[in-house]
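What follows is a set of notes on a single structure, which appears directly below.
Take a look at subunit A:
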Amino acid sequence: GNQEDSVDGGLSGIVKIDGSSTVFPITEAVAEEFQIANNKVQVTVGVSGTGGGFKKFTIGETDINDASRPIKDSEIAKTKENNINYLELPVAYDGLSVVVNKENDWVDYLTIDELKKIWEPNSQITKWSQVRPGWPDEEIKLYGPGTDSGTFDYFTEEIIGESGASRSDYTASEDDNVLVKGIEGDKYSLGYFGFAYYVENKERMKVVPIDAGNGPIVPTLKTINDGSYSPLSRPLFIYVNTESLKRPEVYEFVKFYMENAQLAEEVGYVRLPQNQYDENLQAIAAYQQ
Partner candidate 1 sequence: MAIRDIENKPKVNILETIIPKILFLFALISILTTVGIVFILLFETLSFFREVSFIDFITDPKWTPLFIPKHFGVLPLLSGTLIVTFIASLIAIPIGLGSAIYLSEYAPDRVRAIIKPILEILAGIPTIVYGYFALTFVTPVLRFIFPDMDIFNALSAGIVVGIMIIPMISSLSEDAMLAVPNSIRAAAYGLGSTKFEVATKVIVPAALSGIVSSFVLALSRAIGETMIVTIAAGGTPKLTLNPLESIQTMTAYIVQVSLGDTPQGSIEYKTIFAVGMSLFVLTLIMNLIAQYITKKYREEYQ
Partner candidate 2 sequence: MAIIEVKDLNLYYGEKQALKNINLEIEKNSITALIGPSGCGKSTFLRTLNRMNDMIKDVKIEGSVKIDDVEIYDKNISVEILRKNVGMVFQQPNPFPKSIFENVAYGLKIHGIKDKSLLNEIVETSLKGAALWDEVKDDLKKPALGLSGGQQQRLCIARALAVSPDIILMDEPTSALDPISTAKIEELILELKKDYTIVIVTHNMQQAARISDKTAFFLNGELIEYADTEELFSYPKDKRTEDYITGRFG
């Protein structure tokens, strides 16, 4: 019944969510709005990174996991071990943004190869001039997400070719403010993180167009949506434990999530086509009690 959907707050219970810091802003926004509508439901959203979140999700500690990459085989094996069944629901697109300091006036774009040279394990690049002749002979200061993040997995997978393979002598943090602060503070910095974080901090840094062979492309809502910003755009997901989904508060929460896709856009991500959200709604409908 849809009467539980009402604003009178008849719904109560707990929804436990954890996982990706990339997806966090969306889920947080949904949680915030959902709780305003249903003030007796307690929604907790942790930020353990996609992998960290799956660790809890696969043993049934959480109801929903935010993920900035698809679940891995090893994680699927865990769910089987623990008799956990789940649904994978795409919720938005993200473009990985490569960014530099505002005062950086030499980088016009970067190619995939250059990115790879900079970030691969044991990379010998320590100065900008080693990336492209003519660039300053200054030490390059690197910032990037920590190894628990899906962003890291995705970036290494796409750029270096092996998930998790990366040089290690950079400032790695799950804390996105560390990255923003660092890039903003060091003139010779270079970093990457989720598109949303760039959108929120547009004035404080410069985004670098990426050339994957078809000329430099700047990540925008449009280029991410139409797939031209490649290979650094990707879908984001939430994973829902189907057992949990039978609880009305979880069900309503997920439903709310899908019905309020504008929130994803509001926090800087790219909406999926509407039919994807409708599919999601159909997929969960089976679990409504």
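FYI, a residue touches a chain if its C-beta (ideal position, glycine included) is under 8 Å from a C-beta of that chain, and two chains touch if they have at least 3 such contacts; residues count from 1.
Quick note on selection: all candidates are chains of the complex that A comes from, given by their letters.
These numbers come from a predicted model, not from an experiment.
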Of 1 or 2, the one touching subunit A somewhere in this complex: 1
Residue ranges of subunit A touching candidate 1 (in the complex, touch as defined): 47-49, 51-53, 55-56, 121-122, 141, 146-149, 162, 164-175, 178, 181-182, 184-186
